[in-house]
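Quick notes on the structure that follows.
As you look at this complex, bear in mind that one protein chain is not there, while each of the others sits in place.
By written order: A, B and C. Residues from 1 in each chain.
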């Protein structure tokens, strides 16, 4: 079987596992106060060029989104996000569980547009009854988006400008940030992200770790009393050093960049493979998620040998599918996929 | 340095790490629907003699408590717990974050008494204004308690009887359940726990895993729609199989029992060591946490060579300390501790 | 000045005030356990032909929506409502404050369509990842809607059928229910509402009371432990009899019906008046809210003599306005409005 189902179907990258094994018998204090977390925080501050940054490690994406958004919003405020955003669709109401409304913006292949954010906020305060409505108190974006697309540096700067003009923080969900950074289409660095976003997180679960997300706020005053809030959200690991060890492995010798570059390269080859076989990409994604519309008979024959996800419900005659790459995707896998496609 | 700080200062037991390494490169589906979780669930059902049980894996203790309690309580209800209970003291308000009040009962070395539970519930419904008060809707106990003490089978049966007479579920926090089960003082089995408690969890974080808690409800109807609630609480792991692999390792060849027995034996020897050196145990704990009152000069000299926790604030002349054992505690460590004590 | 701003700009209908004055010095028990509440409950049960109904009085609309929705939803569920629904737009996030997501359906002049509800629920459970999404657990509708429109009996029956096929309760916000019932377009009775909706409320604030909303559930099992929940939501009045006295006045001698009929008749004449002056109704509303698109110069001249609301932002050349009637609207007011319009 060839696996293109997702970027979280295996364990950790071997370099990460190696470090977990090497450190396994050591004793350290808990809850992230250990030397491995300290070191990983420092590595992240350096690559982000944010020497004072607060860096806090959490376990998973939904819990990170819920905790950060809860920390950033005042009670009368909600979080603006694209209709298709993970927090609006696929987190079982975790944001609302903390008492906050998701304020929906149009999604353009997963992205929001700065002028539509501007419009939303301006319209809001022009409405005389605005105190009876949920105030836009935060903008949430994903990079890469749920559709594999990415914001350019110019777009990020525009969004950041709109937000700061209205004193609204900007929060970037980087569950797949490494695949965005490594993309040929990327014209931004982690330092740009850290400069333009009030808070963001570097996803580890989907990029080579067993689990883990690193929340970064260049200005730590953005997240006061964050540790008790992480604990309150059930997101503080007892054996916190597991996160430090893993993120240390990810940012030493730029494993993070290597994984991103490899997965993106494999994704581009998959796209080429499909296009050569006559199936156009459904979305112009430059990252590790690729979407294609396949005739149902092709889909069915492929399913016998290849694992991948349907993207939405099965259509009557054709269906959109998603192919995802990771560090574990090999050139051999992609070649085999090509052979299969050519055989149909 | 000798380490008796806690049972979560190292990584995983080597047998657990071995299984994580062996399975690391395999592809599985996410969120706990993989074969390793299925197998681990089955092993737990067997040892609990609860063939239909719901078994759901979560990551950490606070998140497990918050999620289960949220699942079991109706909105007008609160959870009864000892004054000293982890949920009342050390979870940064995670229970209240989900909207629930902790209803405080007296703590007897960490335990609640059945007659006091009975009194609380009876008094509540005798009060004419009870609809203006938070109804007792759940009883939370810990086994072993925060003080290392354990409920006997008779005590558990009494608590279970009081609860069920009032149609109140009983939830047992088993973060250190294995140390209770393995204790010489224990007269109960996992099957007893599963029979007497509506819901309980088997702690892994403190007993040889990297992380992980296994929630068990012998009657799955006790926890309807539990998966979306786990997700909503940010407690659903993407790479869910990590929990299955680890719990599989814990319950195959009874690693769980072996770890418990070893740690408890080491704890008893530590207690003996202290007592022989003239320091009485502060609490009569038969499990892996031991408490002693030490003169401050002894405490200071010991601190140079041994890592352990103060239990409460440092006193003027003497201070209560906690020593904790785990699978990683060796007889050599305990011997070395004895030599140090004899040397003062 | 002529007042058509809203139906809550005056105090109470004189018959209601009279009863408050008559009973003012009496002593009764608090929190709604008094004879006036008992009597008002009975009157409402009779007119609803629901002899066993739970009838609970609350103070205002937002608090009633928040409390009932919190009572009806399980934690993993959200409430379906039209995009334009009061709970989605104008309650400052009260629903999310209780932890629940509003699941948005298309609005057709304020109404939802049964087939779109059916589609939403069916699509939800066809999605393999539905446990990662907020389940539709309740349908919320308004009658009359925020746009003055009403559901016909057939439409209510369809909605009720869809809901019950999926075991989803139907909740009707009747803040302006009396104006719907009294409309010439209405083909349903309060008994139909009570039969088809699991829970609904009879609005008093907007129909002649100082304040007050009466929640009705024909089957009281739909709202177990409702009183403590009302208290928890800060919605239980100490002097609860004020609600009983007022609802008693409203339902004795059918003041409720008389107010509705009067206000609707005035609304129809206002519509006629505008149409005769050449301004078409923007929405085909058969109840006490009427909407017109006016040229801005007409709007400005009118504003000097008449109080009314803009419906949305002022347009460049023309603007939608809302005119609302109540028991306090007189034929003389409507005539005077007509003269003004003819004078422009």
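By definition in this document, a contact is a pair of C-beta atoms (placed from the backbone, for glycine too) under 8 Å apart; a residue touches a chain by one contact, two chains touch by 3 or more.
What you are looking at is a predicted structure, and each value in this text was computed from that prediction instead of being measured.
Student: Which is it among C:84, C:205 or C:325 that touches the chain not included here?
Tutor: Only one of C:84, C:205 or C:325 touches the chain omitted from view, namely C:205.
Student: For the chain left off this view, which of C:108, C:166, C:195 or C:231 is in contact with it?
Tutor: C:231
Student: Determine which one of B:76, B:206, B:222 or B:239 touches the chain that has been left out.
Tutor: Only one of B:76, B:206, B:222 or B:239 touches the chain omitted from view, namely B:76.
Student: Which subunit C residues would touch the chain omitted from the figure, given the whole complex?
Tutor: 1, 3, 5-6, 8-12, 14, 17, 20-21, 23-30, 59-64, 66-67, 91-94, 97-98, 205-206, 210-211, 228-229, 231-239, 242, 307, 328
Student: Mind pulling the subunit A residues that touch the left-out chain?
Tutor: Counting over the whole complex, subunit A touches the hidden chain at residues 70-71, 74-76, 98-99, 131-135, 225, 227-229, 231-232.
Student: For review purposes, identify every residue of subunit B that touches the missing chain, sorted by number.
Tutor: Counting over the whole complex, subunit B touches the hidden chain at residues 75-76, 78, 89-93, 95-102, 104, 123, 126-129, 131-134, 310, 313.
We take it that only the chains that are shown with their structure count from here on.
Student: Calculate how many whole Å lie between the centre of subunit A and the centre of subunit C, each centre taken as the average of the chain's C-alpha atoms.
Tutor: 42
Student: If I count partner chains per residue in subunit A, which residues reach a count of at least 2?
Tutor: 91-93, 97-98
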